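Some notes on the structure that comes next.
Shown here: the complex without one of its protein chains, the others still in place.
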Amino acid sequence: MTNLSTKAQESHHEDHGIGRYVAVFAVLLVLTGVTVWTGEMNFGNWNIIIAMAIAIVKASLVVLFFMHLWDEGPVNRLIFVVSVIFVGVLILFTFGDLMFRIPGLLPNFIQADDVPKVMHAPHGGH
Amino acid sequence: MAHSNANVAVAVPDGEEPKLPAVSFWNADYGIKSWLLTLDHKRIAIMYMVLTLSGFLLGGILAMALRIEHLTPDETIMGANTYNRVFTLHGVSMIFLFMIPAIPAIFGNFFLPLMLGAKDVAFPRLNLLSLYVYVAGAILLVWSMAAGGVDAGWTFYAPYSLSTPAELAPALFGVFVIGFSSILTGLNFIVTIHTMRPIGMTWMRMPLFVWATYATSIIQVLATPVIGMTAVLTAVERLFGFGFFDPTRGGDPVLFQHLFWFYSHPAVYIMVLPAMGVISEAVSVFSRKNVFGYNMIAYSSLGIAFVGFFAWGHHMFVTGQSKFDAGAFAIISMLVGVFTAIKVFNWIGTMYRGSIQITTPFIYVCGFLFFIVFGGMTGVAISSVSLDVHWHDTYFVVAHFHFIMVGATIMGFLAGLHYWFPKMFGRMYHEGWGFTSAAMIILGFNASFIPQFLLGNMGQPRRYYMYTPDAWALNVASTAGSSLLAFGFIMVAIYLGYAIFNGRVAGDNPWGASGLEWKTTSPPPKHNFDETPVIDEDPYTYRKKGEEVEHVII
Partner (left out) sequence: MSSSEAAHSAHNPYLAHHFDTMEQQDHAARLGMWLFLATEVLLFGALFLGYTVYRWMYPQTYQECANLLSIPMGATNTVVLITSSFTAAWAYHSIKVNQIKKGLALLAITILFACAFLVIKYFEYKHKFDVGELPGKWYSYEGLQAPGANLFFAVYFLATGLHGLHVVIGMTVLSIIGYRTIKGRYHSGNYVGVELGVLYWHLVDLVWIFLFPLLYLI
């Protein structure tokens, strides 16, 4: 039994010891500090880009080293990447709609007073 | 395949009556507990069959009620309010209770491990859990029906779904829960296909049904969480008034449709891809010829699954969606037609110069081909923006998606049911009854929905309980057709029900088919195979390369 399971270990995850976790942890803490620090400065439109870039780096560190995707096989990597890509597709195509929609059809152009508060449909067919 | 059992994989010699195996998964254990707590994928499949067919019965009765209502232009048997509830419940039960789980959960569960040569799916307990999660979701849906019903349509479009007085929350949570069951099934299948293949079962030796199920499972895993979230958001909105999709609070109702169709368009392929898989199996067996273009059929399943994710906006051409998106979605939607056509050409290529054996499953294959081509071509037409603006929310759309979802999927389902019936139950149905009811179903289906194309083009909107008198004749024709369809289904239920207990014993491989599932006994033993099979040949071995098929010239 031990024989077989150690073999499984070797074929899958070689052990990197605790050092790697400590290093990743330290970097994550530093990056959290950086993102708070830059968040309080005002870079205009760059704020979101900087914050997202830092978040992506942090997330990648967690996924690759805490979650061991670095050592995983190609299929598991592919699954995770595909799921992220599909979130991107969802957002991308929805923005293909929002950004080019006739502005009057966006709800933020509708003033609150223009619409009745409650829009209950009358019962029965109409 | 190395196998010790003597009567395996050989057609029974003339004169010798095949016998049912003494012990099969049906009688390996006894008692209600041995069913309810079983981890055997075959028993879970049988339980799924009972449940999803109950959903189909429910949806079918509601469909007949709808058609009867349309026998006259005015109120026939129900008023507007009831009609709205009935069409909603018809859609919800057909889609969530029957269509989405049907082929993957029944045939996928039963045959995926058998076709791969595995002992079970990768996570048997998860499999059982998905069954019970399905039951929980179904109870929620049925409860919402009993508690007064839902009138928002199966699409639950905001903002109407936010303001309707009907009780929507249980139905929405039901959708969420059933979605979870669907995710579990898909996840299980993907892992099974990746890890449970025995030595020799390479990717390119997998039967095409497995490929189709694989593509379906990918959609289930990736798309279903989004509908779950959407259903929860809508329920939260109704219960707590969060204003997420509510234009009076600054929310965007079109966002609801984006989220909804991100799942629900790929969900169409959850319904039709497994049917395509069944057809790929049946067409090869009954043409006695290896599948033509195996790789193309396999990859086009993945292609449909992939492209299906980029097409959702074609449901939203009249929502005020941007022209940019409308154009993009229209073009991508048409790509689905390319992948479907690849499959259709390959199926026809399989039949070409084959030695076709006319059996009930094969009749359904032909029906499927007609419906997928006809429904698919109207789909390409309807995905062009200008035509869709004319046809949107008319009976044309209703007829189009019934051609795909009912026409094609039900044909695939019935083809699979008849093709695998001897394997599942060990007995044979009566071919004469099979032909008759297949003819009734296919004719009845055409008679139901071809008039609806015409009605839609005339401008009859969907989801109204009444219509203008000039549409009367075609509506009566449609109702007549659906009655024929219903009688066809009843006949299928009767002769298959009879055959389960009294049919002729089929033997292990009554069709002379080459898949692994036919190399075990009918019905299979609890552990599927006596020893893990070693696979050293392709799934379709009806003829060797360059060999001519024996022809029967009539």
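Just so it is clear, A and B label the chains in written order, and each chain counts residues from 1 on its own.
The rule is short, and it goes like this: a contact is a pair of C-beta atoms (placed from the backbone, for glycine too) under 8 Å apart; a residue touches a chain by one contact, two chains touch by 3 or more.
These numbers were taken from a predicted model, which means no experiment stands behind them.
Visitor: Going by the stated contact criterion, tell me the shown chains that border the hidden chain.
Guide: The undisplayed chain, in the complete complex, is in contact with A, B.
Visitor: Among B:Lys119, B:Arg462, B:Arg504 or B:Arg543, which one is in touch with the chain left out?
Guide: Result: among the candidates, B:Lys119 touches the missing chain.
Visitor: Among B:Thr230, B:Ser300, B:Gln321 or B:Thr359, which residue is in touch with the absent chain?
Guide: Per the contact definition at the top, the residue touching the missing chain is B:Thr230.
Visitor: Just to verify: which one of B:Leu112, B:Val150 or B:Val221 makes contact with the chain not shown?
Guide: Of the candidates B:Leu112, B:Val150 or B:Val221, B:Val221 is in touch with the missing chain.
Visitor: Footprint of the hidden chain on chain A, which residues?
Guide: Within chain A, the residues that touch the unshown chain are 1-5, 7-8, 11-12, 15, 17-18, 21-22, 24-25, 28-29, 32, 35-36, 39-40, 47-48, 51-52, 54-55, 58-59, 62-63, 66-68, 72-73, 75-76, 79-80, 82-84, 86-87, 90-91, 94-95, 98-99, 106-108, 112.
Visitor: Contact with the hidden chain only, please: which chain B residues?
Guide: Missing-chain contacts on chain B: residues 118-120, 122-124, 126, 183, 187-188, 190-191, 194-196, 199, 221-226, 228-230, 233, 236-237, 240-244, 246, 249-252, 255, 258-259, 262, 532.
In this text, only the chains that are shown with their structure count from here on.
Visitor: Would you kindly tell me how far, in whole Å, the mean C-alpha position of chain B lies from that of chain A?
Guide: So the centre of chain A lies 33 Å away from the centre of chain B.
Visitor: Flag every residue of chain A that touches chain B in the complex, lowest number first.
Guide: For this pair, the touching residues of chain A are 75, 82-83, 86, 89-90, 93-94, 96-102, 105-108, 110, 112, 115-121, 123-125.
Visitor: Would you pull the chain B residues touching chain A in the complex into a rising list?
Guide: 79-81, 83-84, 159-160, 163-165, 194, 222, 226, 247-248, 250-255, 258-259, 262, 309-310, 312-313, 316, 320-325, 328-329, 464-466
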